[in-house]
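A single protein chain has been omitted from the complex, and every remaining protein chain is retained in its original position.
Order as written gives the chain letters A and B; numbering starts at 1 within each chain.
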Amino acid sequence: MHLDEIKQALLESYRTDGGINHLDGANLPSQASVNQLAADLMHLLFPGYFEESGLTERALPAHVTRLLKQIDERLVAEIEKCLRFAQVAHPSAQARARATAFLGQFPALRKLIQTDVTAAYKGDPAARSVEEIIVAYPCVLVISLQRLAHVLYHLGVPLLPRLLTEYAHERTGCDIHPGARLGDHFFIDHATGVVIGETATVGSHVKLYQGVTLGAKSFETDPEGNPIKGVKRHPDIGDHVTIYAHATILGGDTSIGAHSIIGSNVWLMKSIPADSVAIFKGDSVVVRSRRKHETLVGQGSPSATSSADAAGSEWHI
Amino acid sequence: MHLDEIKQALLESYRTDGGINHLDGANLPSQASVNQLAADLMHLLFPGYFEESGLTERALPAHVTRLLKQIDERLVAEIEKCLRFAQVAHPSAQARARATAFLGQFPALRKLIQTDVTAAYKGDPAARSVEEIIVAYPCVLVISLQRLAHVLYHLGVPLLPRLLTEYAHERTGCDIHPGARLGDHFFIDHATGVVIGETATVGSHVKLYQGVTLGAKSFETDPEGNPIKGVKRHPDIGDHVTIYAHATILGGDTSIGAHSIIGSNVWLMKSIPADSVAIFKGDSVVVRSRRKHETLVGQGSPSATSSADAAGSEWHI
Partner (left out) sequence: MHLDEIKQALLESYRTDGGINHLDGANLPSQASVNQLAADLMHLLFPGYFEESGLTERALPAHVTRLLKQIDERLVAEIEKCLRFAQVAHPSAQARARATAFLGQFPALRKLIQTDVTAAYKGDPAARSVEEIIVAYPCVLVISLQRLAHVLYHLGVPLLPRLLTEYAHERTGCDIHPGARLGDHFFIDHATGVVIGETATVGSHVKLYQGVTLGAKSFETDPEGNPIKGVKRHPDIGDHVTIYAHATILGGDTSIGAHSIIGSNVWLMKSIPADSVAIFKGDSVVVRSRRKHETLVGQGSPSATSSADAAGSEWHI
């Protein structure tokens, strides 16, 4: 088979197997352009932190004028593509209006994001300064971009909000859907592996560790087997809740009461009241010696020798 | 110590501590070149989706001709480096032949990958359109590149398949070995943290959530302590199986029967029959009040107060 035959076969494949090729349709937002937009938005939120050289108070107005113009042009162009794709009427005027509405919320968003930085500093003994958090903590990127995407989501802009959170997901391993409602003073330590679904709500002063999932249990489908969109299916987390590494909380009816603590690797599909601690029962881990095949420490139930042996027989290391 | 002394010490280190320096050997594939190849291959699979500006039906033949030529040249060059590295006879001719064989499978691969996009749309209520999935869902990148890498793996190309899946791993946090056999309609929601080993097989219509591992239990070593390669050591997943977040399934003898559901954080090293549900036993999580130190909800066993107390005594928050 020669290259020309391969080309003909591919062209035939593009013709017959549609669905994954997008031709002559509305121009989709460009990934490269959205990535530049995301980086620029972080500069607008945190002036002086990500510039190549130092930024002075004096140089700030000219800097902001330039940066804001660049962001505005790109934003309007990408929003317009998204609106055309969704066949919204008057896409140009609508894109202009929604970009302005979005940028108008930046002062309020900065106040909110400042609380997240404070929460990270207070929440991590390893943090030596606020500056270290802003330049080196992945939670700053992922929470800030989600807060921006959330505004666009409520302005009814399709595609773009998800592209912004996916930019952060790619860089941090943390996937927060633009639809999720996040309270102030939100801290996600390490960030990697955290997933927060579209209809989740998170209170104020909540702290998550790596690998936490706020996910769905199941979902309804229509007669064609397509999932019904927009149904509440992710949990509600109260104020001042801490959730340790790899805990999984599932379901739209599940709510975690304020001031509760969820232990590592816990798996919850039921609501718990305020001021609760949810942990694995003490005897769920058994320790036995590799040498004598006997139980050394059965956490919380030191005499659980027989089931430890049964478990031990499954090990072939 | 001056810079020149450091340089001499380094040169001495390169001479005496081999093993991690690669000099005068066969030229290894270039990471930058492989990254460009991966990006180009995604463009070839999904024309019109990732271009900076819109692509028309009319412009398509010229676009494909240009793109295919660029991919072909890079592919032949990188495959040849890999074959020379592995001391395969006739590396130039072999690289040409294997590149053609690989590209010849693209129309069939596009059909297969189209089923994955469909599965993602049907599998996630948060997905608003097929376009959103292709441009913003990490599973599309990671499954598509694994399917391409899998073809190269079976064509006996060393190094390159793994470099392609690692490109996707870096961007998605999802590591699927090129050797894994994946069925059609495969969906991985969120993708981050998922690991699928070399000898795993996955049926049709399988759905995984973030953090799922299809891994090895242990492996045999030769008399020098090096692992014996090529042994079956990862599980088999039947058709229409759903595996929730952070479940871990280990072992080459472990098979999950069709239409089964594996709950979040479950850890399995045994086979289970078709139509099973595997979940943590109801009482494995205990909830107690932070105020009164008494059990509020013992999931599935509400009266498990004593062991909750025992567990509670381990908490110092």
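Here is the rule we use: a contact is a pair of C-beta atoms (placed from the backbone, for glycine too) under 8 Å apart; a residue touches a chain by one contact, two chains touch by 3 or more.
Not measured: the values here are computed from a predicted model.
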Candidate in contact with the missing chain, chosen from A:15, A:69 or A:229: A:69
Hidden partner chain, touching residue among B:41, B:216 or B:237: B:216
Residues on chain B facing the left-out chain by the touch rule are 1-3, 5-7, 9-14, 17, 19-33, 85, 158-159, 162-163, 166, 169-170, 173-175, 177, 179, 192-193, 195, 197-198, 211, 213, 215-216, 219, 221, 225-231, 233, 242, 246, 248, 250, 259-261, 265-268, 270, 272-273, 275-284, 299-301, 314, 316-317
For chain A, enumerate the residues touching the unshown chain of the complex. 44-57, 60-61, 64-65, 68-69, 72, 100, 103-104, 106-107, 110-111, 113-114, 117-118, 121-132, 134-138, 171-173, 190, 192-193, 209-211, 217-218, 244-246, 263-265, 269-270, 280, 283-291, 296-299, 304, 307-308, 310-312, 314-315, 317
